[in-house]
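Each chain you see keeps its place in the complex, though not every chain is here.
Each chain gets a letter, A and B, in the order it is written, and its residues are counted from 1.
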Amino acid sequence: MTESGSVRYIGIVGPGQDVSPALLAQAHQVGRLVAARGAVVLTGGLGGVMEAASRGAFEAGGTTVGLLPGSDRSAANLYLTVALPTGLGEMRNALLVRSCDAVIAVGCSWGTLSEIALAVRTGVPVVTIECWDLPEDGPVRVADAVAAVKAVLGGE
Amino acid sequence: MTESGSVRYIGIVGPGQDVSPALLAQAHQVGRLVAARGAVVLTGGLGGVMEAASRGAFEAGGTTVGLLPGSDRSAANLYLTVALPTGLGEMRNALLVRSCDAVIAVGCSWGTLSEIALAVRTGVPVVTIECWDLPEDGPVRVADAVAAVKAVLGGE
């Protein structure tokens, strides 16, 4: 029996394509570190940063959830404990942010920006690695995966 | 590495309260049997049938997902691998049906009926144990947990 209340859920968001190897490595490390802390990883379930983060967590024995935009579960990457085809399109970005205790953005794109903005708007803590310039009252910029995980899950 | 495409997701739906011990036992057995077949169990994440089914699957070592109607994860029962506060209210019934490969209803209520109707409407296979009288072209009635699981996951 688990105590659901004590498990943390961390959204890891970022571009699904055209991601540099360096950013993919960051995403992989974020996933691994979040899983190592016992938190569940939520992503959009597709490729790029989503896949790298899921893989990092999955390989570390963590639980990974993918909230897919489409209605076809087979679009999911291969590193998900649970793959949910929401059929919501980009509305699933809002569902993802709502389901998380905190969000880590790795890289940026317009879809990623929508998630960052929704997180700030709704009071979900959000940190960014290599994202676009945004106003000061928005997400907290961090240097890398280690700093990101420390920022959302506390020091260790 | 798993092959997401090959895992089956079975929604188990039913009343959250005022459920007889006999129905709770059926729900528990449905959860256990679905998990024993390697399928993921999805429920609405709360009490009654949802909790009994999740517990059955969880105790059998299965993966359980709860799609909560509210925004507070702590409303979840204690037998969930993943608890997602959707904040969608009863719209989450439609999200649950959409995310499943098949639905098993244990008992009935108006919320449960909405899920059965949406499943029939959208072509998701659905079987019922002790539900209300419904038209012939609707859900398939089955006698018990064993028959329900056989109907949606095939004989064994």
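In this section, contacts are C-beta pairs under 8 Å (C-beta built on N, C-alpha and C of every residue); 3 or more make two chains touch, one makes a residue touch a chain.
Bear in mind the structure is a predicted one, so any value in this text is a computation, not a measurement.
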Oligomeric state of the whole complex, in copies, if 2 are shown: 4
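Quick note on the criterion: only the chains that are shown with their structure count from here on.
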Rotation angle, chain A onto chain B: superpose the C-alpha atoms of these two copies and give the value as a multiple of 5 degrees. 180
Separation of the C-alpha centres, chain A versus chain B, in whole Å, is 27
For chain A, which residues count as touching chain B in their complex? 1-5, 7, 9, 40, 58, 63, 65, 71, 73-74, 76-88, 95, 98-99
